[in-house]
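The complex is shown incomplete by one protein chain, all other protein chains being positioned as in the whole.
Chain lettering (A, B and C) follows the sequence in which the chains are written, and residue indices restart at 1 in each chain.
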Amino acid sequence: MAYHNQPEIAKLGAAHLFTPDLEKSLWFFHDVIGLEIVARTETKVYLRAAMEREHHSLVLEAGERSRLDHVSWRVRRPEDLDKFYTQLTENGTEVAVQAPDAEDGYGESLRLQMPSGHKLRLYWDVEKPAVAEADRSVLLNQRYKSWNRGIGVRRIDHVNLWSTHEPEPVHQWLTDNLGFKLREYVQTPHGRIGGWMSVTPLVHDIAVMKAGPHETTPARMHHLAFWLDNAADVLRAADILVEAGIKPDQGPGKHGVSQAFFLYVRDPGSGHRVEIFSNGYLIFDPDWEPVEWGVDDIATALAMWGPTDYIPHTDDHVMNTTTEA
Amino acid sequence: MAYHNQPEIAKLGAAHLFTPDLEKSLWFFHDVIGLEIVARTETKVYLRAAMEREHHSLVLEAGERSRLDHVSWRVRRPEDLDKFYTQLTENGTEVAVQAPDAEDGYGESLRLQMPSGHKLRLYWDVEKPAVAEADRSVLLNQRYKSWNRGIGVRRIDHVNLWSTHEPEPVHQWLTDNLGFKLREYVQTPHGRIGGWMSVTPLVHDIAVMKAGPHETTPARMHHLAFWLDNAADVLRAADILVEAGIKPDQGPGKHGVSQAFFLYVRDPGSGHRVEIFSNGYLIFDPDWEPVEWGVDDIATALAMWGPTDYIPHTDDHVMNTTTEA
Amino acid sequence: MAYHNQPEIAKLGAAHLFTPDLEKSLWFFHDVIGLEIVARTETKVYLRAAMEREHHSLVLEAGERSRLDHVSWRVRRPEDLDKFYTQLTENGTEVAVQAPDAEDGYGESLRLQMPSGHKLRLYWDVEKPAVAEADRSVLLNQRYKSWNRGIGVRRIDHVNLWSTHEPEPVHQWLTDNLGFKLREYVQTPHGRIGGWMSVTPLVHDIAVMKAGPHETTPARMHHLAFWLDNAADVLRAADILVEAGIKPDQGPGKHGVSQAFFLYVRDPGSGHRVEIFSNGYLIFDPDWEPVEWGVDDIATALAMWGPTDYIPHTDDHVMNTTTEA
Partner (left out) sequence: MAYHNQPEIAKLGAAHLFTPDLEKSLWFFHDVIGLEIVARTETKVYLRAAMEREHHSLVLEAGERSRLDHVSWRVRRPEDLDKFYTQLTENGTEVAVQAPDAEDGYGESLRLQMPSGHKLRLYWDVEKPAVAEADRSVLLNQRYKSWNRGIGVRRIDHVNLWSTHEPEPVHQWLTDNLGFKLREYVQTPHGRIGGWMSVTPLVHDIAVMKAGPHETTPARMHHLAFWLDNAADVLRAADILVEAGIKPDQGPGKHGVSQAFFLYVRDPGSGHRVEIFSNGYLIFDPDWEPVEWGVDDIATALAMWGPTDYIPHTDDHVMNTTTEA
């Protein structure tokens, strides 16, 4: 059997976002969301959360338009980068090799594009910067102090992408080429409107959903999610956002899909949507069968309780979250 | 100075609700909300919450139409009942004396009507039934075991009434006749749309809000509220409701007014709206000045965060919550 | 009946603490506990919590030894100050009148001493300083932004005093002279070891407990308590304390008495013990009968669950929390 030698993705690494107002976005992600700054240049800031060891989980870059540049994924073993190169190329995906970048802490990496137009990057080597003693947690298994600032998210969790293409073939491509397993999906008579996929026991490291009918930009990001340990922490986040002058976009509420307790909010500098979330569940079963939510269950799938207005084809939800095709 | 001899109300005692489906309402309030049954007759059930010592805080009575019959209030001292009789009568309010009722555990009580048409009852004597040992909490300051069943609310908190009359004179009547202090109110150029009032340090034991323009029934109940100790408990309540087949009406969210973390749900037997709530704040200042929320602050007043669709003049919120004038 | 004209106490106002290390104590109460600084002189700092309107709820004063100077209480009506003067003096308590103090925001106040040796102050007039716009909450019913810094306690809650005298006569004195109602107490064959008393619906605004047998200082403070809205917030407080290098003294746990979910911690500058607490319950019944916890229930009274090692006669708990007689 071949699959034993297939390369694997270990985890979501980082999202790279462009923002037309870098200072305001930095204020939002650093002061309000509570990410820590690892490095910055004139046009870019690298940030990570309290629990994270790698160089960064978020890059903010100044740019004319707000867009998701790419999503980075760490492979499971050093040799998986080469294997992915071979496998992807043989399967017809164009792959560019990017030389190590002293600035972002990555070694050699691969660049490729999903059939939906979203851009991905794969890497193995990555710096794991230490933390100055003043900021260091008393917990040896944690980088920065808990509750250091603002909401104090614990780690990046997942990305949720929007596509004008039918999502089902995109899901299949993610399975065939990168090994993502479909965990849950919503099916209507008109097709699959979204799928939640992972390589980890999280219900999703990535989701790909169908964009609304009036959408012209083929590849967007719906949201980037950060994790908190308790639902109560998400409620505290809502207070902090409003006190900072930022009205949450939607929530709090509970998705049936993935059982996420969620709160959505837009970065006021860029319009990128961030999900502050907790709860959910983990999948340890190696033979998990994808959960299908049909038309009768779609209301529960999208909102077991809480707001019911974020059905994903409402066009005005997508402005300012464009990814270039 | 006269006020030292004025009678005072000590606390909200109970709400008496009519329901066209007593069995379903009983299932809702007992099995799902988690109230305990103290007594029942063929047409009535008396219930109370785990922390409550008095005979009941809720009466469910079988009736053709769903309506709030009356709200009961305990006076502060035995002699206050007589004093209220004199004071109210002198001020032009008709008061009926009701003889002690073996069934409901009350001694002699007074019956009267607010200018909005809502009916009130005042009492001093009340039975405080003991609890069977099997149900008794290990805590000597608590009646029933914690988390005994369903949501497990801790105590009644307040009633929120709707009126087609202008609320401001109703608020004034409550202050002049019953000593309720105005704690917060929402003011628009078209008048006051709601006021939150209390005799206790709670921000409100009672609220009176303006009903929508198409409302024909002059006196309704907006909701009856029960307390939980933590916001996290309200989130658990949302799960329990949905698992019981009952979609919450609105929420969870946080009102600016009173800082309540709330979840609204309808009793499926009667349509009466119940608020499951926690957090909020207490007022100990004897010279508290009412907080005015004006047009610029109304969005925050009604929803600091969470759902924004419960603005109180939406007519379809009021069906099935009628109180007879 | 006389009591209608008796003066009443409305609420706990503030605690005035001496500390041998003002800077460290200020760091603890401001940076870690999250109180806001209202005013400071060379030797004193006035602080209050986010929900508080009065000038301060805590005074820290530099002094050689750590001790509780006095506890301030607001009376219910302007004329109650005079009435208390008369009533206390007639009952044999020495009362000193203190002129208005521009520094601490109080008008004229009364100074007196409890039979246990603890010093009290009564006041009516008090400044209610506004908050600079940058710090102001979006909530019109709240002074400072929520979650502004550190633990972010919401308000002062109560003081717990220790005495080498028998507590029962002290409780009686508090009832007879200041109107405190006994809410709960712990009784052993050797006497009452503690009583929890209030003028508000809180189970206690003040508690007086028996000091250990080896105690030589007659009047100490066991702890000063601050409120948080949720038990989950107390757990977050524990994280913050440890990250700040301060090991909590005891807890988290739940007292049966008052149902408090608690965490004790010492101010590293002074040794004064602070209780971070939430939950509990409110007493609205005007005819509440004090709850007696006897020898069979004492374990539950002191710790329904959580640490069992804070039984109040352990002598090493009291060091550094002395009040001068």
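One rule holds for everything that comes next: contacts are C-beta pairs under 8 Å (C-beta built on N, C-alpha and C of every residue); 3 or more make two chains touch, one makes a residue touch a chain.
All values reported here derive from a predicted model rather than from experimental measurement.
Peer 1: May I ask which residue of A:Q113, A:N148, A:T175 or A:T300 touches the chain that does not appear here?
Peer 2: A:T300
Peer 1: So one chain is hidden, and I want to know which residue out of C:L241, C:A260, C:L282 or C:A301 touches that hidden chain in the complete assembly.
Peer 2: C:L241
Peer 1: By the contact definition given up top, give the residues of chain A that touch the hidden chain.
Peer 2: Residues of chain A in touch with the missing chain: 4-5, 10-12, 51, 53-54, 74, 76-77, 79, 138-142, 154-155, 184, 200-203, 229-232, 256-259, 278-279, 281-282, 284-286, 291-293, 297, 300-301, 304.
Peer 1: Which parts of chain C are in contact with the chain that was left out?
Peer 2: Contact residues on chain C toward the absent chain are 230-232, 235, 238-239, 241-242, 247-248, 251-254, 261, 300, 304-307.
Peer 1: Footprint of the hidden chain on chain B, which residues?
Peer 2: So the residues of chain B touching the missing chain come out as 137-138, 145-147, 230, 232-233, 236, 239-240, 242-243, 245.
In this text, only the chains that are shown with their structure count from here on.
Peer 1: Quick check for the class: compute each chain's Cα centroid; which one is farthest from the centroid of chain C?
Peer 2: Chain centre farthest from chain C's centre: A.
Peer 1: Chain A to chain B: how many Å between their CA centres?
Peer 2: The computed centroid separation for chain A versus chain B comes out at 44 Å.
Peer 1: Please compute the C-alpha centroid of chain B, do the same for chain C, then give the distance between them in whole Å.
Peer 2: Between these chains, centre-to-centre, one finds 32 Å.
Peer 1: Could you list the positions in chain A whose residues touch two or more of the other chains?
Peer 2: Where chain A meets two or more other chains at a single residue, that happens at 230, 232, 239, 242.
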